[in-house]
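Omission of a single protein chain aside, the complex is shown with its protein chains in their original locations.
By written order: A, B and C. Residues from 1 in each chain.
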Amino acid sequence: MIRLTFDPFDPGALLTEFAKGRSETGAVATFTGIARAEAGATVALELEAYPGFTEGEIGKIAAGAKARFGLDDCEIVHRIGRIAPGEPVVFVATAARHRRAAFEACDFLMDYLKSKAPFWKKEHGPDGARWVEPGDQDHADIARWDKETSR
Amino acid sequence: MIRLTFDPFDPGALLTEFAKGRSETGAVATFTGIARAEAGATVALELEAYPGFTEGEIGKIAAGAKARFGLDDCEIVHRIGRIAPGEPVVFVATAARHRRAAFEACDFLMDYLKSKAPFWKKEHGPDGARWVEPGDQDHADIARWDKETSR
Amino acid sequence: MARVLLFGRLSDVAGWRERSIDSPFLSALRITLAAEDAALGEALGGKGVQVALDQVIVRGDAPINPGTEVAFLPPMSGG
Partner (left out) sequence: MARVLLFGRLSDVAGWRERSIDSPFLSALRITLAAEDAALGEALGGKGVQVALDQVIVRGDAPINPGTEVAFLPPMSGG
């Protein structure tokens, strides 16, 4: 399930639902990305999506990850709009029989979401706003998955 | 925080509490291990701990992981006693400024917990019970962390 | 008429997010937009800006049918 939301969400409530009733899944990994205050340097984050297109592109990657890592299931929830420091921005959950697959798929999906997913990000600081492009670390993170078929 | 519990727990409720009020932590990774039914081959899992000693040994590894990966925080909750298929066995949460550290520390802690933590595990199947010792995959998983200082 | 959508910094440059514009080809649409707003014309031709017609990325020129959604997408930042 892939969902974009303008409203704050509780990652715990999502995990409770996701982990329920899984008697053959052995492993659930999650990642929650939280907006950092950067000691006052960031007043708010603003994320723009292209409704329909953004979910579609994320859906393709999620389907690829399910096949590549043999997942039972995965879920992605992403905030859009204006996000205050301390609020969750993204939640990814993966379910698999074994923990290595669950961890790697979660890691893989986050690398994609942070560097290539169709969002446009603006940081509002005390001196105004600026558009953000993916950083070198994001490019290095996503490049790991081209080199290896599994770890 | 390290806690052993005879009672079932909800990993989502633990994540809700853990993720709260973190305006500088950007990244929270979690892992939930769930008892598998193995298509009826496992009727229940029974985990024995040595109260005090088990928490102490896990605490040493958690402190090591906090230092090694530069974590803001981590939490480990482990079921003990008799556990039915589909019930969570273990929950690990890690918080760090960046996602790589949070993921790696969570992965590292799970490798330790699954292969070396002071628990004794009995599997109750339809034909009786047997004590379980760590498998080859667990030994291989934990050995990864000796070879590398970071990934 | 095509629905033209601008995302990210492109809408900041143009001062609008969505407009209906009549144009038979993508190339003609670019010329129309640039003639009206040179800064936007330059931004639309900038490095890494992609175009989607009805949510499918296209390269080069393409005909624009009436009712088509034309989206100009600057480099995606990730979430």
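Note that a residue touches a chain if its C-beta (ideal position, glycine included) is under 8 Å from a C-beta of that chain, and two chains touch if they have at least 3 such contacts.
This one's a predicted model, so the numbers in the text were calculated from it and none came from an experiment.
**Student:** Need the list of shown chains touched by the one chain that isn't shown.
**Tutor:** B
**Student:** Looking at B:Leu14, B:Ala27, B:Ala62 or B:Val89, which makes contact with the chain not pictured?
**Tutor:** B:Val89
**Student:** So which bits of chain B touch the chain we can't see?
**Tutor:** Answer for chain B: residues 33, 47-48, 50, 52-53, 56, 78, 89-90, 112-122, 131-134, 138 touch the chain left out.
The criterion applied here is as follows: only the chains that are shown with their structure count from here on.
**Student:** Between chain A and chain B, tell me the centre distance in angstrom, where each centre is the average of that chain's C-alpha atoms.
**Tutor:** Comparing mean C-alpha positions, chain B is 22 Å from chain A.
**Student:** Of all the residues in chain B, which ones touch at least 2 other chains?
**Tutor:** Not one residue in chain B touches at least two other chains.
**Student:** Name the residues of chain C that each touch 2 or more other chains.
**Tutor:** Answer for chain C, listing residues that touch two or more other chains: there are none.
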